[in-house]
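Encoded as structure tokens, the structure appears first; notes follow it.
One protein chain is absent from this view; the other protein chains keep their places.
So that you can tell them apart, the chains are marked A and B in the order they are listed, and the count of residues begins at 1 in each.
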Amino acid sequence: MPLSFKHLTSTKQLTREDMDAILKVALEMEKVRDSGGSDLLKDKVLASLFYEPSTRTRMSFESAMHRLGGRVVTAEGIQFSSLYKGETIEDTIAMASQYADIIVMRHPEQGSADKAASAALVPFINAGDGPGQHPTQGILDMVTIYKERGTLDGINITMVGDLKYGRTVHSLSFLLGLYNDITFTLVSPDELKMPEKVTSFYKEKGISFSETNKLEDGLQSDVLYMTRIQQERFADKSQYEKLKDSYVLQASHVKDKDITVMHPLPRVNEISTDVDALPNAAYFRQASNGVIARMALLAMLLGKA
Amino acid sequence: MPLSFKHLTSTKQLTREDMDAILKVALEMEKVRDSGGSDLLKDKVLASLFYEPSTRTRMSFESAMHRLGGRVVTAEGIQFSSLYKGETIEDTIAMASQYADIIVMRHPEQGSADKAASAALVPFINAGDGPGQHPTQGILDMVTIYKERGTLDGINITMVGDLKYGRTVHSLSFLLGLYNDITFTLVSPDELKMPEKVTSFYKEKGISFSETNKLEDGLQSDVLYMTRIQQERFADKSQYEKLKDSYVLQASHVKDKDITVMHPLPRVNEISTDVDALPNAAYFRQASNGVIARMALLAMLLGKA
Partner (left out) sequence: MPLSFKHLTSTKQLTREDMDAILKVALEMEKVRDSGGSDLLKDKVLASLFYEPSTRTRMSFESAMHRLGGRVVTAEGIQFSSLYKGETIEDTIAMASQYADIIVMRHPEQGSADKAASAALVPFINAGDGPGQHPTQGILDMVTIYKERGTLDGINITMVGDLKYGRTVHSLSFLLGLYNDITFTLVSPDELKMPEKVTSFYKEKGISFSETNKLEDGLQSDVLYMTRIQQERFADKSQYEKLKDSYVLQASHVKDKDITVMHPLPRVNEISTDVDALPNAAYFRQASNGVIARMALLAMLLGKA
């Protein structure tokens, strides 16, 4: 199915039609994967360029490529970035376009993905550019919500934790904003409230949202999206000490409730392991959905699905 | 052929039936490899997770997977371990289970393999957990002894060097203990004698063994298993200086004798390069057997052999 873009650098590029198409293909890809993969991308090479390590994102993309019969060349880490010292990102990407049929890049600098896309001679996917965008995380979250809840329209979602710096909750807000009748409950300490760029988006789109400090206020939703609170975000450490336990999800919070628990992972303490065995716990399924979402994107951007 | 275990974390899990079955499949795999590989694991992805680098073990596993038509996603080294800082091994493995059909892990901490196996949703193989276990090394040593000597029962083996800290000689002792009429000659400096946990195992199983300081006492065996002595193991450096040359194997020690020389590699000085050209020298063949032994394990744990 055709997408409205050739390169994926930001969730803001996606139309509802794009998201619907990706979702449809991702569900087909799930069947492909679970019945033993395919040779759809047999002739294709993915360049997996990680200027900073992000092993789980990289492995998810590479696994997706392999499930479709494709090949992968990988560069990761410090050695890689030092190598290219002095070379522009544009030249690196023009070069990689000679070696590969599609490029995935993670880079620590915001804006690097746009530079890369401008030089790419083959489809390009941003796998995170510092504090900028990480669109495939948002897309896999959407696939997960659909698979867990059977719909995207009408979803009530509670987002918990670090809403200020958490790239994932911003991306997911913009993507859910493509659908109808979404309601957000935003649970965070005052220091880590959802930034104005997102709340102004809610207002502009007429999306209803409420803000609170209490986890308990957010347990009536369809989806509970947990994120990690990092101690270093607090100027006042005693404030951190006071708050940190309020945002640790326990099995008792969600047991026997019809609420789906998501988390972009890795978690540290913010979801007790006693939640893992509950049917509510969708965070490992969410990781699995990352593979099928990326299979869909790789295939679609290569014009093969 | 079915194995008695789903995850391989320790040589102690193996029954004689397991070892016999692995040996049988490994010999079949040798034919597969030497006649150009197969597509047996075409649909499968191996996650190769090396928290500490061990390039030869990693390449051996990955080559095995490729020889069977499978795919590999790799994470290695410091960047990788720092990435997961704060995440439990159990979560990492639950995550990797979403990306791959089988997981191989090396980790510097003893006990990490058991934790990983407890969380794995797909077959898991321990590729070394610090001073703990490294079962596939022991298995490939067994395959090598069989291939070189035509039998496992009745083997006389001399183990030389650092028997105290050498993980490989412990694993191999436990595996040979599954067979009949094994005799051990243990050659080491007093500082590096075989530990009681192994000698008590010999006694319990009624296996005959003798201990000596002299390499010359061990040259009448079927197999001579050399290991490296590390200077840092000695409190008294003059003791090291005195001993180190006693354990350097020369061609003259084994030439025209019916004795198979093995070594887990890498060697530094402990086998003179003039041994390499002798038919006795089995250590590079041993590395080659690592590939077929791992082909067998990957295929068997995935239910494909």
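One rule holds for everything that comes next: contacts are C-beta pairs under 8 Å (C-beta built on N, C-alpha and C of every residue); 3 or more make two chains touch, one makes a residue touch a chain.
Only a predicted model underlies this, so the values are computations on that prediction, with no experimental measurement involved.
Considering A:Met95, A:Leu219, A:Val248 or A:Leu278, the position touching the chain not shown turns out to be A:Met95 (whole complex).
In the complete complex, the residue from B:Asn126, B:Thr158, B:Ser173 or B:Ser288 that touches the missing chain is B:Ser288.
Only one of A:Leu8, A:Leu23 or A:Ala47 touches the chain withheld from this view, namely A:Ala47.
Note that of A:Asp34, A:Glu87, A:Asp153 or A:Asp190, the residue touching the chain absent from this view is A:Glu87. The chain not displayed touches chain B at residues 36-37, 53-56, 58-60, 62-63, 66-67, 74, 76-78, 265-268, 273, 284-285, 287-288, 290-291. Mapped onto chain A, the footprint of the missing chain covers residues 42-43, 45, 47, 71, 73-75, 79-80, 82-84, 86-87, 90-92, 94-100.
To be clear about the criterion, only the chains that are shown with their structure count from here on.
Chain centres here are Cα averages; for chain A and chain B they lie 40 Å apart.
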